[in-house]
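Partial view: only certain chains, each at its native spot in the assembly.
As written, the chains take the letters A and B, and residue 1 is the first residue of each chain.
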Amino acid sequence: MGQVEQKLHALGLVLPAPMRLPAGAALPFPWVRVFGNRAFISGHGPLAADGALARPLGKVGTDLTLEQGYEAARLTGLAILASLKQALGDLDRIEAWLRVFGMVNAGAGFNRFPAVINGFTDLILEVFGPDAGAHARSAVGLAGLPFDIPVEIEAEVAIRGL
Amino acid sequence: MGQVEQKLHALGLVLPAPMRLPAGAALPFPWVRVFGNRAFISGHGPLAADGALARPLGKVGTDLTLEQGYEAARLTGLAILASLKQALGDLDRIEAWLRVFGMVNAGAGFNRFPAVINGFTDLILEVFGPDAGAHARSAVGLAGLPFDIPVEIEAEVAIRGL
């Protein structure tokens, strides 16, 4: 078990199973696109342990509280780590987080998008530490997200060769 | 004629003319920014064959059906290929699609953004195949897009030297 997975274990964190798509949905793209020393991460949403979409669904600020949005962002981070593990074989190959684009399904009048996406950033910093884990970030409000997920995050990381 | 253009020809696909801007609009940036082994692609919308904005305009789910949104995403893909051909000289220089950010002009209550952006992804996979064509992707709902275009897509590709 690599260092990152040991850290996840020490923190009591468990990665979800691969995403179980809602019936009728087709996603003809990979969750992670590896090329050279980069991994480009597709937009992920929050997953339950079994890979189903985590509940509640809907807009943060109306259907979800800020705290529920934070938790959704944290779950989105775990889903991304699960995809990275599958794509890279070993999470220790992640040399540096580079860019994180945090999208919040915006309820009318809600604007605390950074406080929601902190659920993702706090997780990454806990697991990867302040050097490898640091990332440029935006946290903004979208008009809608697929399947009414409350949070979607895409990212780019630098990776080491095998 | 390169392999990618032969494939476009075999599929009966024709690239549109360069975009004809609506009157009064100024876009002081290149459609493609080439640097080293990367090409960064500006946000494109769907074009008719003569380079005018394709119709209908508006929001998917209200002004356009899902099927019309899918077609708009496919036309956006052709517009991007036209810009890449102009910037790179030869589409065979595209080594790998990396990242695609698909933005849908979101009608109230519509959330099938992935099914819309599949119009782009399906085109890229048809033309470039599953290896070079695979890309990390997000497909999300925007509150508004320029000129009320229904779809806008930006992307990043890896390119080979001349």
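Simple rule for what comes next: a residue touches a chain if its C-beta (ideal position, glycine included) is under 8 Å from a C-beta of that chain, and two chains touch if they have at least 3 such contacts.
Every value quoted in this text rests on a predicted model; they were computed, and no experiment measured them.
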Ask   = All chains share one sequence and 2 are in place; how many are there in total?
value = 3
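Operating definition for what follows: only the chains that are shown with their structure count from here on.
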Request  = Spell out the residues on chain B that touch chain A in their complex, using ranges where they run on.
outcome  = 96-101, 104, 106, 110-115, 118, 121-122, 125, 134-143, 156, 158
Key: Contact set on chain A toward chain B in their complex   = 25-33, 35-36, 38, 40-43, 101, 103, 142-148, 152, 154, 156
